[in-house]
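Working notes, structure below.
Moving on, here comes subunit A:
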Amino acid sequence: MDIKDVPCPFCGCLCDDVKIQIEDNRITGVENCCTLGNAKFLSKSRLQHPIMRKDGKWVEVSYEEAIDETARILSDAVRPLLYGWSGTVGEAQVVGVHLAEEIGALIDSTTSVCHNPSILAIQEVGHPGCTLGQVKNRADLVIYWGCNPIEAHPRHMSRYTTYADGYFIDNTATDRKVIVVDIRRSDGAKVADEFIQVKPGGDYLVLSALRAMVRGKSDVVPDSVAGVKKVQLQRVADLMMKAKFGAVFFGLGVTMSRGKYKNVRNAIELVSELNRKTKFTISAMRGHFNVYGFNEVLTWMAGYPFAVDFSRGIAFYNPGETSVIDLLEKKEPDACLVVASDPGAHFPKSTIEHIAAIPTVQIDPCVNATTALCQVQIPVAITGIESAGTAYRMDGVPIRMKKVLETDFPTDQEILERIVTRIREMRADG
Partner candidate 1 sequence: MLSFIYYIREFLRPKWITTFFTARTPPLTTPPYFRDFPELTDKECTHCLACMMICPAPEAIIVTQHEGVWRPEITKGHCIRCGLCIEACPEDVLASGRILAYKKEEELTLQGTFHIEINQSTCMGCGNCSVACPVNREIDPALRSSGTSTSDEVIMRIDTGQNKVLHEEKCTGCKTCEDNCSNKAIRVARVVEALQGGEE
Partner candidate 2 sequence: MKKTVDVSLPVGPMHPCFKEPCRIKCETRGEYVLSAEVELGYVKKGIERIMRGRPWQEVMFLAERVCGICSVIHNFVFIEAVENISGIVPTERAAFLRVIVNELDRMQSHLLANYSYCYTIEHETLAMYLLNLRETVMDQLELITGARVTCAYIIPGGVRSDLSAEDAERLRSALDHIDAELSRFIRIFETGPLIALRSKGVGILTKEAAIEAHAVGPTARASGIDNDQRSTHPTYKALGFSPIIRQEADNYARIMVRFEEVFQSTGLIRSALAALKEGPIRGGGTIKAGSIKYRNEAPRGELLYELTTDDYGRILEIAIQTPSIPNIQVCAHEMLIDAQSAADITSIFISSDPCIACTER
């Protein structure tokens, strides 16, 4: 059986044109999907039962027992932390926010460690953004700043930006220019018309120099800015100003390098500057397929996009205090629930040590680095393959994830709802 137009639950591109062949409730073929998505669709290994640590050993337990234990851990905790959320659908995230409110927890997502500076900058100066469809149909200049779409979002270039024919573009091959800015000559740089090699930490300087040039104050720019020659910057600035519609995509090279949200703010202001002369947009290259969705869900439920603390009974948002890394650095949480992400593989060592020290529960289909830090792991249906729901693409477009396989595993949403119910029962029991 073939299923058409399946959205791929891997990266923020959320390619919704994947064609899947199914035989005997198993995926046998994947078309139109890149290596990364293909690996996810065809992955075999997964956790079959909930597991729990008893006397230092992993034991298989029933879902009832695992959920009881989770509810006990969370309701006993004074300052529980609910983290992850980017690999699951909006419906489950809603339950997660309810749970956080119920137990006065701090809820944060992977945004906190990737594009949180982007959000801070957007809160300061706004977001001149657009959907990827606009970029595809109109952009004649695409700038990738501090990201490598070939490795992280393989189909971004062929589907939305560089190669796809636009409605208002005659000849994508010749009319579209690509500029790549990075600290090293990444793979994406090889197809770029212009590659700017910035010294690490020099993005702010280069952005400021470009702003000056766009403003017509080229003479204040020194001969070399963060390792980039002035002539090249001038060439790039001219390209930008000549473009009819430009699109900037930035990645962690901008957000997580020196300068953090000030870099992004500067980039947004460069785009605003360019918007006086031509049309320009800027968008973040979001990583997980639904990391944007969590920001949306939390914003319409709590008013803030990430790092919300419900311990005061109200939604309290103060990045730097309520964001996950800072919290773990201060060793505040005394229980942790990880949903659909893998902090064990990405967090700094000191924070991981704290996660390992406190009772931690993970809800994830597969064994991963975080499993080693957990007391309990509850396997669930794989979102986007075995369960449906809503996810938001990197440009904020909601896309309905499809269920293509039948499964006995409960979904994230079901597990979370059962935890909430169990906690309420416990509370009622007193």
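Here is the rule we use: a contact is a pair of C-beta atoms (placed from the backbone, for glycine too) under 8 Å apart; a residue touches a chain by one contact, two chains touch by 3 or more; residues count from 1.
These made the cut because all candidates are chains of the complex that A comes from, given by their letters.
Being a predicted model, the structure only gives us computed values, none of them experimental.
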Touching partner of subunit A in this complex, picked from 1 or 2: 1
Touching residues (chain side subunit A, partner candidate 1) in the complex: 15, 17, 29-39, 42, 136, 149-151, 154-155, 157-160, 162-165, 170-171, 173-174, 187-191
